[in-house]
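The structure's right below; bear with me while I get my questions together.
Selected chains only, in their assembly positions.
First chain written, first letter: the chains are A, B and C, and each begins at residue 1.
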Amino acid sequence: MQVSLRGIVKRFGPVQVLHGVDLAFEPGHVYGLLGENGAGKSTLMKILAGYEAPSEGSLAVNGRTVAFDGPRAAEAQGIVLIHQEFNLAEDLTVAQNIFLGHEPRRGLWLDDAAMRATARRVLDEVGLPQVDPDTRVRELIVAERQLVEIAKALSRQARVLVMDEPTATLTPAETGRLFALVARLKAEGVCIVFISHKLDEVERATETVVVMRDGRVVAQQPTASLTRAQMANLMVGRELADLYPPRPPVPEGAPVLLSVRGLSVPGWAEGVDFEVRAGEVFGFAGLVGAGRTELFEGLLGLRPRRADAVQIAGRALLPRSPREAAEAGLTYLSEDRKGRGLHVRLGLRENLTLMALHRHARPWLRPASEHGALQQAVRDFGIRCGSLEVPAGSLSGGNQQKLALARVLHPEPRVVVLDEPTRGVDIGAKREIYALIRRLADEGRAVVVVSSELMELIGLCHRVAVMRAGRLQATLSAAQLNEQELIAHATGTH
Amino acid sequence: QAQNKVNLGVAIPAATHSFAAGLVYWANEAKKELEKDPNIKVTIKTASGAPEQANQLQDLVTATKIDSLVILPFESAALTRPVQQVKAKGVYVTVVDRGLTDTSAQDAYVSGDNTAFGKVPAEYLAKALNGKGNIVALRGIPTTIDNERMDAFMSVMKNHPGIKVLDAKHGNWNRDDAFKVMQDFLTRFKEIDAVWAADDDMAFGVLRAIEQAKRKDIKIVFGGAGAKAMVKTLMDGSNPLIQANVSYSPKFLYEAIKMTALARQKGQKLPASTIVPSVLITKENAKDFYFPDSPF
Amino acid sequence: MPPERTDAPAPAATRRWRLPPLGPLLGLLLLCIAGTLLNREFATTDNALNVLTRTAFIGIIAVGMCFVIISGGIDLSVGSMAALIAGVTILLMNKLAPLGWPPAAVVVAGMATAVLLGALFGLAHGLLITRGRIEPFIVTLGTLGIFRAYLTYFADGGALALDNTLADAYGPVYYGSLLGVPIPVWVFALVAIAGALLLKRTAYGRYVQAIGSNEQVARYAAVDVDRTKVLTYTLLGVCVGIATLLYVPRLGSASPTTGLLWELEAIAAVIVGGTALRGGAGSIGGTVVGAILLSVISNILNLTSIISVYLNAAVQGFVIIAVAFMQRRRP
């Protein structure tokens, strides 16, 4: 089945985000869709899958013009989209979500047994054998939710499968499994569109690269004909220098700003020790489910936990809430942007300043001062938005991530924990975030980076702790850092 | 003479306004007095709605095992069937104040006089105004009793063409609502000679509204039911607007309970119907209607 | 590839099997023990049937309300709606009787009207909420006033009473029993079972939960959100109709005070039964237990006289809070 987009234009109010896009997708072919944050990738794919209507232009399936009045109509044609932002009803179970809107029935009644069985099968396929189909989505971690989204799409018998940053939250192992799946589907004649900011993945899994910039397609070439650097340059429209900034050593005698002894989060982590010094970038590696996120949520008092001794910026304190932690000088960027990181219904300004309102109150809040801070942040972090008065939820995924990052740095913390800081961020912005992390360290802060992108940890950190099944497996110094070593410790095959 | 044991149930509306509070008070007075006799047991239940009262009747019969019942029905029509059921179980039933739609469901009926409650103030006001003037009226919560009183009032006023009833709105037997309605009446009508507030709680709100507006045209505020504070005002002559009242004392419940219990004890019957007349209260006879201990 | 977790610190414990809401059931049990201790008559079959019979009205409405609340909505008008339906039904039956219809036929016509009217009112709510895009709270606050005003108007401020012959023909619907169990209890049980099946075993029920959990997600999943919502309010309307057709023969009349505060009782039954007000998840079983629990409280208060009658409402308040405390959200 061949699908084509003809002269697609999309406007949100006065802001035009797509400027006449022409594209065709052939069956049995894997496309990589690249572009900076806010380039319009997700919007284009939503139009393809019937979630948004184009302002101008049309879609054609096998040469016949079609107009989708909703995702249902697109699905009837075999076009299925896996959303960048999760699209799951948290109160429903995994199986219920997978079949929402497509429930198999036996007579009047839902066929729960069949749903459970199929759910079981697709969950196994995407690599979630440990998740019971009857678990409520509310209880899943982010990576698991992503895999459930993929499982949901799999159950739909897609002919055209669009995956919008499916790997942003996955570790290499899951990603590998996903690509095996992609290869199988391709062999079955399914057309796959893969959006990602991880250029190595694009290189590995796709045959054709489509690059978008500012709402236009600027290149469409065989993947094999491009290097990663060329892809990056096409995306940002200029030469990109080195991704990782130089890494000066931690100054001798720098004070320890975060020291954790014997931290346990029941069910997730057991007796974890580490310290981070001022000026140090400290990484946390591990597979999905290693318990890194929960470890830090425990440290912040968001989960039941106990510890032998914790010191934050020189004070002995095991915070009871993020508030106490923030007062002591530690802030945390959550990996779950939508559910924990940003107020999607509030404005950009409200989101940015929430953690440090005292800086704008004397004693009354001064919107002008907040607005100044927002303009500053938009410039500093390169947040792209049509207007500064939109709700945070209308930003593109990567730009939301930048806003979330700006927010946790707004209180000027001494210690900052960044959980998947570059999730969904384009390569240009990634480079800037790396520079920013570097700079935070140079200013004498302690930076903890939790990441599933091993390259990122290797390029950025002074030391990396590897967690496996809730325990600290090893702490590697910069000299020992390489992919094989990290994976070996993470999987326990060292 | 053989004295029967009596297990008497009393079912009345809950104390949601002063008059009902008076009912609760008098029911408890009767209970206190009767239970001095160890052979008499009185159980009082208050309900805030017809279905709840029906539930209580069931519970009184099934669990408390009463043999006599005094009930002031929350609503006449609604409680007719439930009371029938109680009577069918052999319980002696005295109905107070609001008659059932099917009188065969009761053994005796004791009531106030709702017609007089509307008629007496109408006649008084007509006389006091010399058959000429403007009246506004406040009604209670829309119910059958309220209709009876209003109809009685209007039927008298029909005979006095010189008197204009400007408007009648629901003050819901409630001070706050009466205050608001009266404020708006005062805004709307520049000449008002008298107010029929149809209940002393409402009269209270009306007086406050008049006081606030500093209006001098109103000569009489006629409440109703003889609340203790109003009767006191009348006795003392402390407010020139309060010149008379009409009795409708919750005390009839006390009488009904006592009569029923004592008659049952002796195995006698009550007269089928006893009407406690509603009479005009003026400064002269006010002290007969003053019960300082009652909440009403 | 997800790592084998043989050595993991017992994460399985976090995925415990979810039991039906135990809080309300436990509360009910404790109350029943208290009731038995306070009055021997409490634990009799007669009393139990009495309580169940009178729970039927609120219980049936609460089943419908449970759907509305799970879908993320609310309906404040159910009490007024019941009153208006009762009034109109009575008026209609009184009009039909003199036309020579046999009483049984009149009663059946009345019962059908009750259900139909309920469905119509519910439909109107649903359309105003979906097509009109008005908050459910406002729509039903508005109709709360409208329904009751029209009843008052029809009843001329007084009460509408059913003709005696009709009342006799209709009586058994409330007062009759089948196999020793009163009809309203049967109807309540049927409605509850139908509700539970509908919620847990049909696509419609699934959609109701999905909408309450995340309306946008449901919309994306091609769930016809508007239709499901309209259906949900209609369903509640039908439940109110059924409750009313049982209510009419009980008291044989409707007045401006009929059904007063039923909305609060029905919502309370749902919430005490463990359904969250924000929607998304809930259970019919819990709702039924919640409704029974609420009427048991007042039953016990009726059966005893240990505290001042003035404080009855306070006892109810304390019990409600205590039950909720027992099943409070985990931290």
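The criterion applied here is as follows: a contact is a pair of C-beta atoms (placed from the backbone, for glycine too) under 8 Å apart; a residue touches a chain by one contact, two chains touch by 3 or more.
Because the structure is a prediction, the values reported are computed rather than measured.
Peer 1: Given that one copy of each protein chain type is placed in the view, how many copies of each are in the entire structure?
Peer 2: A x1, B x1, C x2
What we mean here is this: only the chains that are shown with their structure count from here on.
Peer 1: How are the chains arranged in terms of who touches whom: line, ring, star, complete or other?
Peer 2: Chain contacts: open path, no cycle.
Peer 1: Please identify which chain has its centre, taken as the mean of its CA atoms, farthest from the centre of subunit B.
Peer 2: It is A whose centre lies farthest from that of subunit B.
Peer 1: Taking each chain's centre as the mean of its C-alpha atoms, which one lies nearest the mean of all protein C-alpha atoms here?
Peer 2: Looking at where each chain's C-alpha mean falls, the closest to the middle is C.
Peer 1: Please work out the Cα centroid separation of subunit A and subunit B, and write it as a whole number of Å.
Peer 2: 72
Peer 1: Which stretch or stretches of subunit C touch subunit A in the complex?
Peer 2: 1-3, 5, 7-11, 13-15, 197, 201-203, 206, 209-210, 212-214, 216-218, 220-223, 280-281, 331
Peer 1: Please name which positions on subunit C make contact with subunit B in the complex.
Peer 2: 39, 41-42, 44, 46-47, 50, 54, 57, 152, 155-161, 164, 167, 171, 175, 247, 249-253, 255-258, 260-261, 295, 298-299, 302-303, 305, 309-310, 312
Peer 1: Help me check something: in the complex, which residues belonging to subunit B touch subunit C?
Peer 2: 14-15, 24, 43-46, 49-52, 54-56, 58-60, 62-65, 74-82, 85, 101-102, 141-144, 146-147
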